[in-house]
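What follows is a short report on a single structure.
Shown here: the complex without one of its protein chains, the others still in place.
To keep things simple, chains are lettered A, B and C as they appear, and every chain counts its residues starting from 1.
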Amino acid sequence: MEVNWPDWLGFDWLDLSWLELPWIDTNWFHDYWYGLLLLGFFWGVLVFTMVGALTAVYVYVERKVSARIQGRLGPMETGPHGLLQTLVDVVKLAVKEDVRPAAADALAFRLAPLLVVVPAVMAFVVVPFGVPMVIRDLNVGILYFLAVPSVTGVGLLLAGWASYDNYSFLGGLRASAQFISYEIPRTLSVVTVVMLTGSLSSARLIEAQADTTWFVLLLPLSFVIYVVTTLAEVNRVPFDIPEAESELVAGFHTEYSGFRWSLFFLGEYASLTTASAFAVALFFGGGLGPVLPPVVWFVLKTAVIIFFAVVLRFTLPRFRQDQLMALAWKYFLPLSLVNLLLAGLVMKAVF
Amino acid sequence: MSEELLADVFFLLGFGVAGLLLPMLPLLLFRYIRPQHPSAVKMEPYESGVVQTTAPRRPFHMAYYNFALVFIVFEVETVLLFAVSPVLRDASWMDLLKAGIFIVLVADGLFYAWRKGALVWK
Amino acid sequence: MLDSDVQIALFAAFGGVAVLAALAAVLTRFLLRSIVAFGAFLTAIAGQFYLLAADFVALIQIFVYVGGVVVLILFALMLSAVGEKHPLAVSEHRGLGAVVAYAVGGWLVWAAFGEDLPEAGEVPGETVAFLGRAFLDQQLVAFEVIGIILLAAVVTALVIVRGERL
Partner (left out) sequence: MTLVLVFSGLLFAIGTYGVLTRRNAITLLISVEILMNAANLNFVAFSRLWEPELMTGQVFALVGISIAACEAAVGLALILAVFRRFGTTDVGRIDFLRG
């Protein structure tokens, strides 16, 4: 079914003709291969900068929230209320010495951070942040969103292996074992949404929710599974045993320093952002909402989910490794199989 | 149709190039600003300041591999469900049953692994 | 313009990357580099799939191969710890291997030019819907057989790994 939105809400962001710039023939981008390449490059730069800036914001928010929870003040010295603290930190990280252990494997040591950060940012291509607005609406967008970040598992293992350090090695094995374990229930929970949508395109996802209702109401169990497993995928507390500082120093990135270390950090936050944004698209109707423009709704909903993750980090203890794996395989996987069955019934009931 | 896919590939290539270049840019830019004084001690593995006594790359226990094994099988299953699930909405009960048989077949593997204790972290 | 010339050029570029990566994977003496080259090879093949109007298969390639099989191979590498810095041994029959490979490759490439093939047909818009229908109707046997094979694989592999009887 077609969704009827006011024109000013539903314009196609990729079509720059709404700018009415007299000197640019905007269809040019779509007609030539180098135009598309440039367009992709442009969006890549934009998304990357945006994610980088957002990460700086998160770090600040996270410090302030943790301070509030623990009865401290948090950063206060640099700038008003310590607002400039993360900026200063970024500069510090960028000009810090880049130490690579002599025994490390040079190729894998350099490749691993890129394998963590690039897929996380690339996943953003298919996130529908407006009502029909997607950076690029692939035919198989939802699968793309799950497939591309799955490369991160390789990056985690490579980082641990390349460092030639016992802590890193263990941390890398644990991190990727956890990553792959939680990937299955997470993917299965998305399958239920695809069943209701009837398409793998992420723009159709929003239209389907406009036709019926937010999928969180139809598939509450899928939503719970998705959120918990996503927290595990991005190594957030209570699932951060790979980086348990009390036993493994810093896990797989123990040997990394300076900017390369911050790439891991960036990758973690970038995947938190994309996963939360996609959770909103999957279960909360993306930018659907009254009065305000869709983009605003979308950002608000995403911010709520991310804030939830931040608060969770400072309120829950950490799982043990064996509990973590048992949780994935003995609880979440059977639960998500049952959920498939439930979703089939819901689907038959609704349509 | 296939023109649209071609456009997708070019777009994603451009996006990927941007994604690869941007993280590497600061590394190259600050190369000559940041201090670079490697020393033998600094380049040792960290290990909480203790001298490394065992080589980290040694055969490791099998529990990890059991999980990886069950993982790959279930990954293939979910992926095939992705192929089938978009058409299920307008499908008959018979089609649902066909998909159900497939799920039950693979779920047996999980049941087997569970019963054999392969899912226990040792 | 986005015509077939551009498509062919891009396809050939992906093919070139795939061939180079495959060569690297087969020729290098360091196991880790071989695996990394294998990953690059798989990604290039996924690009080729995408250009051949098989977008779903391309993403499955990334999902199952790069996110699954490569991780599995890396796990095996770590659990057997053979990836130390020493180069791997190569068989003595390298000359023979090269001759056979040349023969096979030459024959296949010659065969590629030999046959007159029809023009490629227009592909349906949403490949996934057609794939799903195919799996539920004409190719149902393949679908369920995959299920059985997966079950067999997990049972076999667990038995082998744990070194016990059924």
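Criterion: contacts are C-beta pairs under 8 Å (C-beta built on N, C-alpha and C of every residue); 3 or more make two chains touch, one makes a residue touch a chain.
Source: prediction; values computed, not measured.
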Remark   = Displayed chains in contact with the omitted chain are B, C
Message = Tell me which stretches of subunit C touch the chain missing from the display.
response = 8, 11-12, 15, 18-19, 22-23, 25-26, 31, 34-35, 38, 41-42, 45, 48-49, 52-54, 56-57, 60-61, 64-65, 68-69, 72-73, 75-77, 79-80, 82, 88-91, 93-94, 96-98, 100-102, 104-109, 111-113, 117-118, 120-124, 127, 130-131, 134-135, 138-139, 142, 145-146, 149-150, 152-154, 156-158, 160-161, 163
Note = Touching the unshown chain, subunit B contributes residues 59, 62, 65, 69, 72-73, 75-76, 80, 83
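Assume only the chains that are shown with their structure count from here on.
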Query = How would one label the connectivity among the chains shown: line, ring, star, complete, or other?
reply = complete
Remark   = Busiest interface, judged by C-beta pairs in contact, is A-B
Inquiry  = Going by C-alpha centres, which chain would you call the most central?
reply    = B
Query = Measuring from the mean C-alpha position of subunit A to the mean C-alpha position of subunit C, what distance in angstrom results?
reply = 28
Inquiry  = Among all residues of subunit A, which ones touch two or more of the remaining chains?
reply    = 33, 36, 138-139, 143, 161, 169, 173, 180, 183, 199-200
Request  = Hunt down the residues of subunit B that sit against at least two other chains at once, touch-wise.
outcome  = 5-8, 10, 57, 60, 64, 68, 70-71, 75, 79, 82, 85-88
Key: Residues on subunit A engaged by subunit C in the complex (per definition of touch)   = 31-33, 36, 105, 107-108, 111, 138-140, 143-144, 146-148, 150-151, 153-154, 157-158, 161, 169, 173, 176, 180, 183, 199-200
Message = For the complex, give me every residue of subunit A touching subunit B.
response = 30, 33, 36-45, 47-49, 94-103, 113-114, 117-118, 121-122, 125, 136, 138-139, 143, 161, 163-169, 173, 177, 180-181, 183-184, 187-188, 191, 194-200, 249, 254-255, 258-260, 263, 266, 321-322, 325-326, 329-330, 333-334, 337, 340-341, 344, 347-348, 351
Ask   = For subunit B, which residues count as touching subunit A in their complex?
value = 5-8, 10-20, 22-24, 26-27, 30, 33-38, 40, 42-48, 52, 54, 56-57, 60, 64, 67-68, 70-71, 74-75, 78-79, 81-82, 85-90, 93, 96, 100, 103, 107, 110, 114, 119-121
